[in-house]
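Inspection log for the structure reproduced underneath, given as structure tokens.
Only one protein chain is missing from this complex, and each of the others stays in its spot.
Right, subunit A next:
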């Protein structure tokens, strides 16, 4: 069975959609030479009108994509750095996302925004290491964080085919993951449907993106006890899928590589407080409040939620400690 990497899966999904739908095109910085490898080989296959190298003009090319979408195309924008999304937050949250409602349903804006390398890239420091998916969930933009190659392929496919704006965060820590995958088995994965990636009886660990690997590693150390739930889509959140898992374990830990206040983990805990019957209070493992990732490797690691923090949280809820 061939090994497929997460990054290659994204590349394959993009290539497959470009091949099957004339209205799809990709634009972004250095996409022609595929600086991030997301667009590797696509310029030679599809040419300059389907793989459009842009100047460093993020605000303009993000709205340009909205205009192209209004005119019937399906743009896919690659952002090489997650913090560029701060620069174009207006163009996504205030323009693309709002067009459908503001026009009374006259139009749709099927733009996909892909960030291949979100979160810490190890040593890229303060302005290149954010993982800002919670911001988009908060404003209601469909937000996806795949955790494995098959999902990377299937969720990017669904994002491109979706008629609304969708942001796809591919964590830097996940890009190198390789799985045995039959290419023929690759298929679209619907947005908003999570997955239990490991069954267990005593605690549900909600993990996203590269942190699913961490959760699985911890689950290996506590055989049968830890259920790992990967929501795949931050927004909309698969509350029913999560509820089914928690109904069984009645304990909850969330690991979330974003800042604590108003973050994704906070949302999951709020849903749990409203809807779930837990035997002990839930725990969250996150970056600290307002965190900026420091440069020195030991400091970078100290700020990110890691395996040790997760183990401690799991043991705390298993013991019923507060």
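Everything below uses one rule, namely that a contact is a pair of C-beta atoms (placed from the backbone, for glycine too) under 8 Å apart; a residue touches a chain by one contact, two chains touch by 3 or more; residues count from 1.
Just so we're on the same page, contacts and distances are computed from a predicted model.
A chain of this complex does not appear here, and its UniProt-recorded name among "Phosphopantetheine binding protein", "Pyruvate dehydrogenase E1 component alpha subunit", "Cytochrome c oxidase subunit 1" or "EutN/CcmL family microcompartment protein" is "Pyruvate dehydrogenase E1 component alpha subunit". From the set A:63, A:213, A:245 or A:304, the residue in touch with the chain omitted from the display is A:63, counting the whole complex. Screening A:108, A:195 or A:225 for touch with the missing chain picks out A:108. Residue A:192 is the one among A:119, A:192 or A:209 that touches the chain not shown. Of the listed residues A:11, A:39, A:91 or A:245, the one in contact with the hidden chain in the full complex is A:91. Across the interface with the omitted chain, subunit A contributes residues 25, 49, 54-55, 57, 59-73, 75, 90-91, 94-95, 99-110, 140, 162-164, 190-192, 236-237, 239.
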